[in-house]
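Here the complex is missing one protein chain, while the rest keep their positions.
Now for chain A:
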Amino acid sequence: MNTLKKISFGAFAFIFGLTLVLTQSAFKPVGILANLKRSPVTLNYQSSDFSQTEVEKESNWTTASNPETCDNTDQVPCTITIDNSYVSGGVLQNTAGLVAAHNSLTDTYYIDRSEDELMEKTNRAQ
């Protein structure tokens, strides 16, 4: 009886954990709700260095204006629109987890993705 009680306790906890998993949206936020909760901020790339390290460096992305025209060509970074939770004092925080991709033709890096799955990015021609 005691063994049964012990097993039941553990089994109950196991089932409860499974229930939590099934009722929660674990990794992907619910689309509409996620969008409603967002406060997007547009940031511009401020450096003339298009190496991977610099493109992924969050301090190079600020709300300060940039005269470059973003033509949506994946050569060098231009602007990103990201959730406000990744921005502080007009500067992108390192929690944004920027990831750059390489353009082999121009041997430069442009913005590919970030921690914010709903981030919008616009690159430009060099």
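As a convention for this text, a residue touches a chain if its C-beta (ideal position, glycine included) is under 8 Å from a C-beta of that chain, and two chains touch if they have at least 3 such contacts; residues count from 1.
The rule is short, and it goes like this: contacts and distances are computed from a predicted model.
**Student:** If you look up the hidden chain in UniProt, what protein name do you find among "histidine kinase", "Glutamate synthase domain-containing protein 2", "ABC transporter permease" or "Methylamine utilisation protein MauE domain-containing protein"?
**Tutor:** "Methylamine utilisation protein MauE domain-containing protein"
**Student:** With respect to the chain omitted from the figure, which of A:L20, A:A64 or A:A101 is a touching residue?
**Tutor:** Answering carefully, the residue with contact to the hidden chain is A:L20.
**Student:** Of the residues A:S51, A:N72, A:T95 or A:Q126, I need the one that contacts the missing chain.
**Tutor:** A:T95
**Student:** Residue-wise, where is chain A in contact with the chain that is not depicted?
**Tutor:** Here the touching residues of chain A are 6-7, 9-14, 16-18, 20-22, 24, 26-28, 56, 94-95, 97-99, 115.
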